[in-house]
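All protein chains but one are shown at their positions in the complex.
Naming follows writing order (A, B and C), and every chain is counted from residue 1.
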């Protein structure tokens, strides 16, 4: 049985000044909303954050930026955030841009004990500068190294007390790889269900990757509501 | 909608002399029983077969051995098969033993466009001979290259006509990675269900990896029946 | 709407409709953010096409009715979408495994510059704020065919199809075909090959508005779209 937290601040207590933190989500979808608020409350500073995006100005990881808790951000797309831009230009924030697929694979590698792998993404671009380029079967590839974190924060739709997680639709995104790549992984879940309720064939993240759980009410802000008219 | 075959011999028609074929399964669990029989009937020879095991003497890939259709076998454990032993000693069969985890990861890499990766498995053993050894963070790793196949054969419990596959319990094993690593992938399925019956959150192999489907009645031979007494 | 804006919309639709013709029935396709996403609106009925979204959705359906909106279901442009009946979800690493492994038949992406050798630049302009490449650098290596759709010239009237890219690259030698408001051009080992000219343009006009040398195809289609 995993540790079940009752406050978000307690759930993120392993995140300290200078910690490396991975956070699941794509845009605002699938982010552990309340765990991020927990970091804001904790005040932990000089963080290195690894996440595909960095939230928006007033929600998600954007709140940590606003609070100047992040020293370095590793992600693939950070264009939704004006404060991000300001801090980069002011030299307050270091940013390491990584192709999205390489980012996902680097995180997977971190959880999977693969120290490095070759990928075609980025060959011949600024991203490959300073990295080893190697030919396989007549094609060039760049060597990318694994990423891990002191603490990983993910969000799931359902979980049991063994830490087994199930995600909903595209809220899965980076969460499974991030759950596996953290030395400590805390999952914010919409619903904690009884043992045996989750089908073993349907588990997305097995409990071995999860050290703590907490239930959280989600706002689930929509960035770009796009609808069609009822017929 | 994918091609739905009605005979197993037609389903394996892309397997020709000198083809490289990957076959799912662990022991006899999760093997595409009838597709293997289809290869026996086809008589395709000089095959390179990539599979964790090589069946038993009278079932699974053992049938291809008996029929002398295999020139080379890449797997991790081949100890259940006397004919295998005989052919290796007689120099009729080439065998390339690969640590099980490296085999699974080499196949995954093949399907995932990763030409090579580093792993600790095999460092300092005969497996690493002739391969690059490299240090990351003070630890040694060996470079392993990806595996792909002309044709991949897998077995699933359920499928829809879009090629989405769902596996049952430990019959999943190598099947998802093998499905992704074949230029052509044919799935033998226990049950073909109507479109929409499979939940998008529960698909193990998305249809993009599957080119053809066929329904097959499974024998599901048990290698080591182990039971406990009813109380 | 001003005439200029209207013209712009008409032009974008023209490009999107022409790009749609690249899609064959049975194809798995990734459409980039922006104009490429529009291509989905023009897919001919009867074509069975599976659209992939790199955030982990294989089988994008139409936009949801208001009552169907699920905040957990978006495309890579962060727009709410639905899933098709064949739709399945996967993690980001699996999604890019699918892309990098060249399981997609086609990707249609936007471009800032394309060079004669197939180099593509579409992710950053030095001096402007960096937003990031997202999945573009993976996708350009990850489909059997890469089609770039863009305006033939910049808003200042300067060519965007160049001898060499001036902007930082997204990928080296990755483009197979360029579709603009003026022309369809293939990247070949021998350089750029002009395959079609759009209605309202002459071959000479296309050549004049292209910095890179253009070979004219023997089977050139004029007023092709």
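In this section, a contact is a pair of C-beta atoms (placed from the backbone, for glycine too) under 8 Å apart; a residue touches a chain by one contact, two chains touch by 3 or more.
Source: prediction; values computed, not measured.
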item	value
Contacts of the hidden chain among displayed chains	A, B
Sole contact to the chain not displayed, among B:34, B:48 or B:102	B:102
Positions on chain B contacted by the hidden chain, ascending	26-30, 52, 75-79, 85, 88-89, 95, 97, 99-105, 107-108, 119-127, 157, 167-177, 204, 220-230
Chain A, residues in touch with the chain not shown (by the definition above)	1, 108, 110-114, 160, 162, 164, 180, 195-196, 198, 200-201, 203, 206-209
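The criterion applied here is as follows: only the chains that are shown with their structure count from here on.
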item	value
Mean-CA-position distance for chain C and chain A (Å)	28
Distance between the centres, which are taken as Cα means, of chain C and chain B, whole angstrom	36
Computed distance of Cα centres, chain B from chain A, in Å	33
Multi-chain contact residues (two or more partners), chain B	112-114, 200-201
For chain C, residues that touch 2 or more chains besides their own	83, 89-90, 96-97, 99-100, 141-142
